[in-house]
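All protein chains of the complex are present and in place, except for one that has been dropped.
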Amino acid sequence: MIDNLPFLVVAVTILLGLYTILLKKDLIKIIMGISIVESGVNLFLIVLGYRWDSIAPIFTGAPSLAMVMPTVQALTLTSIVIGVATLALMLSMVMIIFRYYKTTDVSKVTKLQG
Amino acid sequence: MDIILDNLPGLLIAIPLLGAFLTPVLSRAGDNVRNVWVMVITTLSSLCGLLVASRVLEAGTIVYAFGVDTISNVIPLDSGGIPIRIIFTIDPINAFMLIIAAVVGFCITLYSISSMEKLSGKDGFFTLLFLLVASVYGMIATGDLFNFFVFLEISSLAGAALVAYRIDKGVATEAGFKYAALSTLGGMLFLVGVGLLYAQYNSLNMAVIADRMQLTGLDIMAFVLFFTALAMKCGAVPMHFWTPDSYTMAPSSVTAFLVVSSQASLYALFRVCFTLYGGQINPLTVGWVIIILGVLSMFIGVTMAIPQKDVKRLMAYHAVSQTGYMLLGVGVGLAALSSTCFSQGVGMMALKGGLFHIMNHALYKGLLFLTAGVIMYRCGTRNLNQLGGLGHNMKWTMIFFMIGALAIAGIPPFNGFASKLLIYESTFLFNPLIAVIAMVVSILTLASFVKVFHSMFMGPKLPEYQDVEEAPKPMLIAMGILAVLVILFGIFPQQVVDTLVTPAAFALVDYHGYISAVLGGA
Amino acid sequence: MLADSIAFVLLVIGLIFNALGVIGLLRFPDVYTRLHASTKATTFGSIFLCLGVVVYAIAHYFWTSDSQYLMVIVHTIIAVFALAVTNAAGSHAISRAAYKSGQIPEPAVVDKLAEAGL
Amino acid sequence: MIPFIVSAFVAFLFYLVLVIGSGSVLFWSWEEIIAGVIIGLATGVICRKVFCKNENYRMLNPVRLVSFLFYICGPFLVELTKANLDVAYRIITGRIRPGIIRLRSGMKSDLALTMLAHSITLTPGTLSVNVDEKSHDLFIHVIHLDEGDEKKEAFEAEEIFTFMNLPAWIRRIAE
Amino acid sequence: MIAIIHILVLIGIIITAAFIVWQKNLIAAAIAFAAFSFLLSIEFYILQAPDVAIAEAAVGAGVSTAIFLIAIWATHDQEAA
Amino acid sequence: MRSLAVWFTLVILGIGLLFTAVTIPFGSPAMSDMDDYFIAHGQEQTGANNIVTSIVFDFRGFDTIGEASVLFTAVFGVSVLFRVRKKEEDYEYE
Amino acid sequence: MIESFTLTTGFGAWNALFWVIAFVIAFIIGWLIWLRGEKVYDTSKGSTAPFLSGIAEPDKKEVHIRAGNLYWGYNDALSGYYKFVKPFHTGNLSDYFLAYLLVTAIVLIVVVVLK
Amino acid sequence: MIEMFMVAALITVIIGFGAMIRLILGPTNPDRVVAVDTINTLTVAVLILLSVLYEQFIFIDVAIVYALLSFVSTLYIAKHIGGEL
Partner (left out) sequence: MSDCMSKLVRTTADVMFLFITVFGFYIVLHGHLTPGGGFQGGAIVAGGFILLIVANRLEDFLKWFQKRSFQSCEVSGLVLFIGTALAAIPLGYIFFKNFLNGAGGLFGQAVPFGINSGILNTAGTIPIMNIAVGIEVLGGLSIIVLYMTSGIRSHEEGE
């Protein structure tokens, strides 16, 4: 159980993000929730690739040559970039929405319905 | 020449991406240069897609690994028999989807060259459009889960930015924001699923994972995450709310391609159910889940469509409803193939119907959205309550709209009927009640399009639309291509089913064939 | 061994000042005084922690003459420099912003800035 | 042109410092030096309008650079230690008497003013809060003001440092 | 001993995430987001992923906070009810 | 009603995620043949000391072009959102 | 030739060509009937003008039946159903998220229980 | 020798928790920024110590990135609080 603490933290982080997404009313807060979920997923991928007593996958003057799994790190890099791109696009959209709606309350940004 | 033919799957992505990257630079040189460039790129990329598809249909599955020495060197000799690089696996069903994307992509680019003429920010528009096209090609062609995720994100972002293209009044931005937020969350949960599979099988290749699959609890978790993320992206009913919003607000040509993009997610959903978890997950349960989603989509989609006053919103709800047909067909196929009560024929027929409907839907829904775009382009409104009497001046548009409307309602000589017939018959053998619901939905579809047709084109000339002109030539050509295809597919359904749909259906079912095409032997 | 003990002493000094900085951060009454504690004490503490690392690296460089220890020294010093400069400028920016946002230094005996009206 | 050369040269030097210990030419390998030249040129192109905004090239004088290093290691470190001991005393006892005072810096160039302000922030029990952009007067927050000092209209820069005359050093270096 | 650092950093991640969730003031949430990003980066570092740590540091410190604050400035400070 | 649905969702997903968290072994992955291949052959096949970079730019280079395209997409999305509209440009909806 | 146009579904068949031929035949019959009509019919005397019980013909704009007035009976008959369905389409983003995650949770339960 | 650095890193992390208390309590936003600034500084120290601990000295690059770029976020927050953005 305590060995799996990183995974538990990932689960709790993702759940916190989902909680924010579902129960908070502010659009920027919702974006923060999405971002938290995303960080949780990144952490999840990195944690998956960890191996006990091993070093980073770079050939340097390090003591041992047992290395952690490099693939997930590459995936996480891609995922981080995607996260930033999404974040920027969504925040710009919120700025435009505020310009015309004068609110960021999610229950008032509902001109499209029915 | 051989080199280019060998590298076609790579060029399939590279050409639209190169087009996208160079568009902003070239549009500094002027509008004409950009238009020529856009046409060249879209022609090349569509040609590329069609060539790949024809090669696949002739010679069988293409497996293309990025970055190896020679084309045949997919699996390194010293790797213990697993592919380590990203692999494109194009089998007949991918070829089928590629044809759809290529045809619709070409038409909408041609259309938007003239429909975007009045607006600002055209370089950004075409850049994003090319990125959307490239991402849909990538989603269809890839055989790697993480690579699929990357293309899914590109399509979400490009789609969201295009949906939010009309920035005045902020309504389009609202739709784009909803689309972006939902698809980002879906993508994130999809990535969790990829991580779960990676943790157990240490691979990202679909064939390897399918080969090693043991259906532990984690695999079921991953399955659920994949399933709902992709079902959300394709707009199945309890998660369909984003569909009408974004389809309404996007420029019409983009909407026509967003349909294809959500169908790429639908394809991925089928791929996950049939190939990745082929033979492992309980087909009856999953099949019934898909059927329930499909029936809900059909019914709620069409009933919500009828009272709409906005023509694009109405069509968007119809898109939801037609997605229901596809889900129904494939779900029935999945459930019937595994069940002992039915012969294989029922399942295959339903599967063929579902897949054929994907193609037909892309064609006629594309056509309908393009006609709606023409109406907006000429009349400046989408509100059905204000429109009327356009048939006097816009004859071609009226004919195209009629073709599309009759096709979507399943009136015989058009292609919608052919695929719906397959779905009705197989579903009736599977469960008569569902077939009845499907037919009722079809009738309601016809009813709602009669309403649209009447209120837009019929009636006397209204004073405010006294001198509305016919649509410009490129738009008419783009719609004409789609209309001709709709009629052709309706009159020669058997040829289409034989050459495209049946191989696709067999490729979808035959997951051993998929695995052995990648991993060799076995 | 000499290097060890020097590094040890430096690390202890650094830790003490870091701890003092955080205690000050928790204890002081308003933003400006907290800034005093955090900026000065933690910068000083971190400098000393890094100096410990530098001493360790110098010792190893002389024992092994492996050029990567040279890199350690230089990079650590660069990090310390960057830290000092950014901390100073950052705390100036924070205090200016706090003043502009209307936070009056609560127990202050004199406020020439308010008189200057900037 | 001069700003370009200056920033390219500084960038080149900084790059060499970063990749120290990479090879056999003194401390560097040939590849790194060539890469450094290229990076220096690129950085020069980027930074030429920013790095030497005021066209003040006095800092290029090697004597000033050496004295800058000497300043950091000598007087500044002494003042830093003293200031931290003072702050440690304040933290432990909680005996504070804060106030914001005006300080006549007397510096003419921006760089010198910045160095002085950062030195003030890091060294005695003071913190620069604001700056008068025209007269280059600093407003500093003092953690412990002696009795009676609050009456003073303005302080001279030399008054607040106890051991070393840091303003004079800074003037020597940066003006 | 490393394990203790590891556990502490993980607890810190959860605390900051919870703080982001329950803080009404959006600027405070953005500040906590920066701290969250830093702690996440240390965690990546401890898990031997320096590439990812650099990326997270650069993004979290440079870009992410910046665009959050720009967006908050363009909209509301306080969370909508 | 809504909060009931929310808590139901959160509880079910929480159970699923916690199940996931306690099932995967931390620090000792079940299979690692692909990563072992990268570590063993990465340096000779690509010439890079940093295996992560060799994966990012060589073995999975195609992902990287997708990633770069994502950033490009975001940039053009933002630029389309904040573009300056023409005066006579009016859009066709209500 | 004929077979190539036939869509065999496995349990039946359908031929689009027959449908088209039937259409053409119906068209020809209609055309023939139209041909049999009186060729010298005089349209100029107002016998084709609309007769609205003596009231003047209303404005063009009002003759056209707008979309909102179509299917009034249908909407009225199904108003109970629409009262049930419409509130789900609130346009609120949180509800969109909730629907997505709720379906995820339900599918998770279903798939785990009926493995 | 190495254990010394480990203990130092551990204590520094524990100290960082104190700053986190101020981050959570902080009555006003400037207090929180001060706390985040402190966490930054301590983070840089921890990263350098850990890199020595792992004997992978190229990891110090991460610390330099922190030291250089944490400034940006501090400035943005300060600019926002000061009402100057």
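When the chains are written out, they are named A, B, C, D, E, F, G and H in that same order, and each has its own residue count from 1.
Note that in this section contacts are C-beta pairs under 8 Å (C-beta built on N, C-alpha and C of every residue); 3 or more make two chains touch, one makes a residue touch a chain.
On a predicted model such as this, the values are computed, not experimentally measured, just so you know.
K.L.:
Quick one: which shown chains sit in contact with the chain that's not drawn?
P.N.:
When the full complex is considered, the omitted chain touches A, B, C, D, E, F, H.
K.L.:
Of B:N7, B:N385, B:Q466 or B:T499, which sits in contact with the chain we cannot see?
P.N.:
B:N7
K.L.:
In the whole complex, what residues of subunit F lie against the chain that is missing from view?
P.N.:
43-50, 52-54, 56-58, 61-62, 64-65, 67-69, 71-72, 74-75, 78-79, 81-82, 84-85
K.L.:
Just checking the interface: what residues of subunit A touch the absent partner chain?
P.N.:
Looking at subunit A, the ones touching the missing chain are residues 56, 58-61, 77, 80-81, 84, 88, 91-92, 95-96, 98-99.
K.L.:
Can you list where subunit H touches the absent chain?
P.N.:
58-59, 61-62, 64-65, 68-69, 71-72, 75-76, 78-79, 83-85
FYI, only the chains that are shown with their structure count from here on.
K.L.:
Could you tell me which chains make contact with subunit B and subunit G both?
P.N.:
Joint contacts, listed by label: A, F.
K.L.:
Of all chains present, which has the mean Cα position farthest from that of subunit H?
P.N.:
Farthest by centroid: G.
K.L.:
Roughly how far is subunit G from subunit H, centre to centre by C-alpha average, rounded to an integer in Å?
P.N.:
Distance between chain centres: 66 Å.
K.L.:
Would you kindly tell me how far, in whole Å, the mean C-alpha position of subunit E lies from that of subunit D?
P.N.:
Taking the mean C-alpha position of each chain, the two centres sit 30 Å apart.
K.L.:
Could you please state the distance in Å, as a whole number, between where the Cα atoms of subunit F are centred and where those of subunit G are centred?
P.N.:
Averaging C-alpha atoms per chain gives centres 43 Å apart.
K.L.:
Which residue numbers or ranges of subunit C touch two or more of the other chains?
P.N.:
As it turns out, subunit C has residues touching two or more other chains at 21, 23, 35, 39, 43, 68-69, 71, 75, 78, 87, 89, 91, 95-96.
K.L.:
Residues of subunit F touching 2+ other chains?
P.N.:
6, 9, 13, 16, 20, 24, 29, 32, 34-35, 38, 50, 52, 60, 63, 66-67, 70, 73-74, 77, 81
K.L.:
Where on subunit E is subunit H touching in the complex?
P.N.:
Of all residues in subunit E, those touching subunit H are 1-2, 4-5, 8-9, 12, 15-16, 19, 25, 27-28, 30-32, 34-35, 38, 41-42, 45-46, 48, 50, 53-54, 57-58, 60-62, 65-66, 69-70, 72-73.
K.L.:
So in the complex, which bits of subunit A are touching subunit B?
P.N.:
14, 21, 27, 30-31, 34, 37-38, 41, 44-45, 48, 69, 71-72, 75, 78-79, 82, 85-86, 89-90, 93-94, 96-97, 99-101, 109, 111-112, 114
K.L.:
For subunit B, which residues count as touching subunit A in their complex?
P.N.:
146, 150, 153, 157, 160-161, 164, 167, 169-171, 173-178, 180-181, 184-185, 187-188, 191-192, 195, 198-199, 202, 204, 244-245, 248-249, 308
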